[in-house]
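Here you go, one structure.
Note that one protein chain of the assembly has been removed; the remaining protein chains are unaltered in position.
For reference, chains read A and B in written order, and residue numbers begin at 1 within each chain.
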Amino acid sequence: MSDSKSEPLDLFKVLLDEKVHVKLRGAREITGRLHAYDSHCNIVLSDAVETIYDTDANDQLISTQKKSEVIFVRGDSVILVSSPNDV
Amino acid sequence: MDQVTNPKPFVKSLLNKRISVRLKFNNTTYEGLLESSDNYFNLSLSNVTEVTYNETDGEVKERVSLGDGKVFIRCNNVLYIRQLSDEELKAIQQQELDEGDVKDQ
Partner (left out) sequence: MLFLSFFKTLVDREITVELKNGVEITGTLKTADQYFNLKLDNVKCKNEDKFPHLSSVKSIFLRGSTVRYVHLSKGDVDTNLLQDASRRGKLH
């Protein structure tokens, strides 16, 4: 069975109300439930957890996490969007 | 004069092929099956592996599988898109088999 011509943004439509994983500029990642999106990749997520990767004084990789009930993410920060794989 | 391949037909020709997408930064590449692209060259890939390279010597630092699901890549981050050659695909498969063997042992 072949798909009719689909667009990359159709992925967002399928992922509405699902948990998504978003990679952002600045070594950041957010996972949350997708509620809204547009063609600029502006998105609204609920129950979001933002992970920020950084290095400490000894050049060790550290990560900090922040939670948000609802977060609007401006599209120009977005690198990629996928379904989270529970690794 | 030979026929010239313009960008859009080129990307169209890569549909359902395994490609490598290099980002402009983070020394990162995504290898996967090209599912779709749009007029802006936003991309949708499946069976994606994220490959990070060392800034120092350009060698592969890490390969992380992103699962079987689809991955959307925003167009502005893309530096280039290229098809993975048969040799490269074989090399990747071999590497995965080797890693599988090490894990089983």
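A few points about this structure:
Keep in mind that, in the parts below, a contact is a pair of C-beta atoms (placed from the backbone, for glycine too) under 8 Å apart; a residue touches a chain by one contact, two chains touch by 3 or more.
This one's a predicted model, so the numbers in the text were calculated from it and none came from an experiment.
For the chain that does not appear, the touching partners among the shown chains are A. Contacts to the hidden chain, counted on subunit A, fall at residues 7, 9, 12-13, 16-17, 26, 33, 35-39, 42, 44, 46, 50, 68-74, 76-77.
In this section, only the chains that are shown with their structure count from here on.
Centre-to-centre separation of subunit A and subunit B, using mean CA positions: 19 Å. Across the complex, subunit B meets subunit A through its residues 23, 26, 30, 35-38, 42-44, 48, 65-67, 69-74, 76-77.
Contact residues on subunit A toward subunit B in their complex (touch as defined above): 5-12, 41, 75-76, 78-83, 85.
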